[in-house]
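Here it is, the structure, as structure tokens.
All protein chains but one are shown at their positions in the complex.
A and B label the chains in the order they appear, each numbered from 1.
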Amino acid sequence: MMQLPESLPLWLGIPVVLLLLTGSIITLIGALGLYRLPNFYQRIHGPAITITFGAGCFLIASMLYFTGLEQRPVVHELLITAFVLLTAPVSAMLIMRAAVYRDLRNERKGKELSENLHDNMHQ
Amino acid sequence: MSRFLPSPILSLTLLLIWLLLNQSIAPAHILFGSVLALVVPLYTAPLQPVHSGIRKPLVLFRLLSWSLVEIIRSCVNVSRIILFQRQQINSQFIRVPLDLRNPAGLAVLSCLINSTPGTVWVEIIPETHELSLHVFDLHDAAWWVATIKQRYEQPLLDIFEAEAK
Partner (left out) sequence: MIVVLEYSLYFAQCCMLIAMLLCTLRLMRGPTAQDRVLALDTLWMVVMLFTLLLGISFANLVYFELAMLIALTGFVSTIALAKFLMRGEIIE
């Protein structure tokens, strides 16, 4: 089971709990958006809130909690924060460009296909 | 910069990352981190074509803090739309004409726009140098264009292309 300390000061506990609750609800909403929205170009906006706000809340909560627990500043979660902030936009942009590219290509292919069919029927 | 320290900011960041990874400021870690910070920029210098200094750190700081507020605000907006909106969501591609040409500035702009929920950068159309952008819930395209040009592009122009004007 969980290994929690015997006591936690109130000034540390309240922000950690609030950040955990906010982060988890935001993450859930992001995944719900991924599941519920009707088409791809809308779906890509759902996980964005998970990545920025949910991850931010969790990382700050973890930083606060371990700083209080270890009695020394624990700030190495900043590394993950920086990494996520730098890489998430890149992956979102690449997926978006791939989707646009594929849709354009399918459109072109579909047009060629229907033209071919049209020609074949008239021969 | 000098021959042995081509990019001081990169070196400082590397040292900081090394210390954060090891979670200590013992002299041995500082020594090895400094060696890394000196050697790695020297060896990666041929790979780095873009040398751009940051001219106005204050403007950059203000831009970053403003976009942090904007990220939180649009997070709330997007989650409200996901949870409560039942009718059709008006998602559109819009085009924003850009004046910014500096590659580093464009990279920062794309990171900021993509980090903000509700907008995703698609690409820059090479012929017209227009930015194609997908907006989750579009009310007013002109407002978006004006916001991006004033709030994001103007500070970046000041930061990265100040002497060009």
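Observations, loosely collected:
The criterion applied here is as follows: a residue touches a chain if its C-beta (ideal position, glycine included) is under 8 Å from a C-beta of that chain, and two chains touch if they have at least 3 such contacts.
What you are looking at is a predicted structure, and each value in this text was computed from that prediction instead of being measured.
In the whole complex the chain that is left out makes contact with A. Touching residues on chain A toward the chain that is not drawn are 2-10, 13, 16-17, 20-21, 23-25, 27-28, 30-32, 34-35, 40, 43-44, 46-47, 50-51, 54-55, 58-59, 61-62, 65-66, 69-70, 74, 76-77, 79-80, 83-84, 87-88, 90-91, 94-95, 97-99, 101-102.
Quick note on the criterion: only the chains that are shown with their structure count from here on.
Chain geometry summary: the mean Cα position of chain A and that of chain B are 18 Å apart.
Across the interface of their complex, chain B is touched by residues 26, 29-30, 32-33, 36-37, 41-42, 44-46, 48-49, 52-53, 74-76, 78-79, 85-86, 88-90, 92-93, 96-97, 100 of chain A.
Of all residues in chain B, those touching chain A in their complex are 17, 20-21, 23, 71-72, 75, 78-79, 82-83, 89, 91, 110-111, 113-118, 120-123, 134, 136.
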